[in-house]
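Left out: one protein chain. Kept in place: all the others.
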Amino acid sequence: MSTILLTGFAPFNRETINPSWEVVRRFADQTIQAAHTSHTSHKIKVAELACEFGTSITQLQQLIDLHQPELVICIGQAGGRPDMSIERIAINVDDARIPDNVGAQPIDLAIVEDGPAAYFSSLPIKAIVQALRAQGIPASVSQTAGTYVCNHVFYGLMHYANTQPGIKRAGFVHIPYLPDQACHHPGAASMSVETLEKAIKLLLETCLIQNQDIRLSAGTIC
Amino acid sequence: MSTILLTGFAPFNRETINPSWEVVRRFADQTIQAAHTSHTSHKIKVAELACEFGTSITQLQQLIDLHQPELVICIGQAGGRPDMSIERIAINVDDARIPDNVGAQPIDLAIVEDGPAAYFSSLPIKAIVQALRAQGIPASVSQTAGTYVCNHVFYGLMHYANTQPGIKRAGFVHIPYLPDQACHHPGAASMSVETLEKAIKLLLETCLIQNQDIRLSAGTIC
Amino acid sequence: MSTILLTGFAPFNRETINPSWEVVRRFADQTIQAAHTSHTSHKIKVAELACEFGTSITQLQQLIDLHQPELVICIGQAGGRPDMSIERIAINVDDARIPDNVGAQPIDLAIVEDGPAAYFSSLPIKAIVQALRAQGIPASVSQTAGTYVCNHVFYGLMHYANTQPGIKRAGFVHIPYLPDQACHHPGAASMSVETLEKAIKLLLETCLIQNQDIRLSAGTIC
Partner (left out) sequence: MSTILLTGFAPFNRETINPSWEVVRRFADQTIQAAHTSHTSHKIKVAELACEFGTSITQLQQLIDLHQPELVICIGQAGGRPDMSIERIAINVDDARIPDNVGAQPIDLAIVEDGPAAYFSSLPIKAIVQALRAQGIPASVSQTAGTYVCNHVFYGLMHYANTQPGIKRAGFVHIPYLPDQACHHPGAASMSVETLEKAIKLLLETCLIQNQDIRLSAGTIC
């Protein structure tokens, strides 16, 4: 039985909850099959990462070393975005608009000194978007995961995954505020935890089924 | 036992569903109490209005004549808005950006010849916003219901309510797309039907409890 | 020679300038013709109104009494809006999201006790939108002037205009931030003062030429 590692984040920026951890914790120690007819089960391990530069990547690497997952998906909050936002690329720079949870605010620092400028997600991002929409869940490919702790962890994940032969696929997904959070952010979109849970389940199943990605236009003009 | 009339709309503008009717139909022939300790039940009657200028108001007036409701709330779809949008005012003009479901496209016509320029909602709009937010449902007061069929029905409702002594309160609420609809509108916010149902129930309870509105800043600078 | 009264506002909400006054002051004591071939000149009087509930309307009424204008147009800042925003309707309510320049923050108070719920602009709003767009200046009809000092003055203007037989036309126009202001509001649109000046000139000419408004769809669905 292979292992899937699914992470969320601690709350940040004066929030008391983080939707990523609220939904990820629901999968703790569950098993999942690629499809109803599949005989192969996959074990899901979950963890909450600190919203801190540096520490978050260290935690993630320790979790990978511990669980030896084949598939790693990190989930983060994208306050204001309206849909499941499947990230395409992680870039090698920290540029923090606000301090992290321990007060660090790196500006224009490389995440990995001498690392490549960027890594593409190795998830089937187009197939995920198609599968979610087919089940009535708004989703899109995102061309930027920002330059804060989410992109930091995403880059750290992809860099480590490139050195760990056991990881077959890894990537990052941004999710909207929960409705409860959006009450404090007039004009912000939200998604219910039930919809998020259904979305993450579909996302995992798609990663397990889909050997290679599909061809689907999901870019932006700018 | 007094009656509440709750209406939704038929789908329009190439949609196959309208979230207003999807949630309103769930209340068909239900009863509701102002509070758990209340001994007074209210009967809910529901109806789907045509998305047509003229016809929609005629239907609404016939429903009011038939059911003699004390409280009338019309619900409509506001594609792209992220929250429960409690309308403050109905204005006496039709200005259709697109044709209605039978091809009519009035431009700058009065809804009621010689009617007043506008009517304020008689719902406790601030108390509703507060009650929804308190239960984790994003909500705001809206200063415009547009100039299409929603505003048309809202104005028609308020005009008729002013002549019907039986109606104690009347108003209009715009709701977001369902997630399924937002899949076809990249970037659009949505709200699950379960959240919408909870919101409408809270809205009705607040109208029944709240004898007069509360003082809560909910305006816009422009 | 008839008179046109054009007003802007003092800066508010921590801004050091208000684009409405920056552009309006450029018309001080100018004359304008309806068209190049016209022999009739109109004198333009300008003034800066306080960003204060109450005082602003008093100032405006005194200016009207003094100048006896045939045409009155009040201009205000709509921070974040991208275009010339020709207001359709003023509503009889103050609901201040932030205090005004002397600290007053009325919530849900009528501007004129027992006044009508709303007044429509008497400017040819559709003809203005068409004329501006024809000259390459982005413009639209707006269905709400908000519930702050801008709407307050707009309502006060229309109420007074209804009692002053000398005023033939009156209305309100919201304009974007100047580029300099938008530097401090990431993501906000702006318009250069040169474009604004050209826009206001076209606006005045259109009001002088256009005896009645044109039929142009410029509404919103919601």
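Order of writing sets the labels: A, B and C. Residues in every chain begin at 1.
Operating definition for what follows: a contact is a pair of C-beta atoms (placed from the backbone, for glycine too) under 8 Å apart; a residue touches a chain by one contact, two chains touch by 3 or more.
Here the structure is a predicted model, which means the values were calculated and not measured.
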Touch partners of the unshown chain, restricted to the chains that are shown, please.
A, C
If I consider the whole complex, including the chain that's not displayed, which of A:Gly76, A:Pro138 or A:Gly156 touches that chain?
A:Gly76
Sort through C:Gly54, C:Pro82 or C:Pro99 and give me the one touching the missing partner chain.
C:Pro82
From the list A:Ile91, A:Leu132, A:Ile167 or A:Cys183, pick the residue that touches the absent chain.
A:Ile91
Given A:Pro69, A:Gly146 or A:Gly171, the one touching the chain that is not displayed
A:Gly146
List the chain C residues touching the unshown chain?
82-83, 132-133, 136-140, 178-180, 182-183, 186-192, 194-195
Missing-chain contacts on chain A, rising order, are 13, 76-79, 81, 85, 88-89, 91, 93-98, 105, 107-108, 116-120, 126, 141, 143-148, 150-151, 174, 213, 215-222
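Just so it is clear, only the chains that are shown with their structure count from here on.
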Name the shape of the chain contact graph, picking from line, ring, star, complete and other.
line
Return the chain label for which the distance between chain Cα mean and whole-protein Cα mean is smallest.
B
If every chain is reduced to the average of its C-alpha atoms, which one ends up farthest from chain A?
C
For the two copies chain C and chain B, is the contact made of the same residues on each side, with over half of the numbers shared, or of different residues?
same
One copy, chain A, sits on the other, chain B, after a C-alpha rotation whose size in degrees, in steps of 5, is 180
Approximate Å spacing (C-alpha centroids) for the pair chain A, chain C:
48
Taking the mean of the CA coordinates per chain, how far is chain A from chain B in Å?
38
Using the average of all C-alpha atoms in each chain as its centre, how far is it in Å between chain B and chain C?
31
Residues within chain B bordering two or more other chains
none
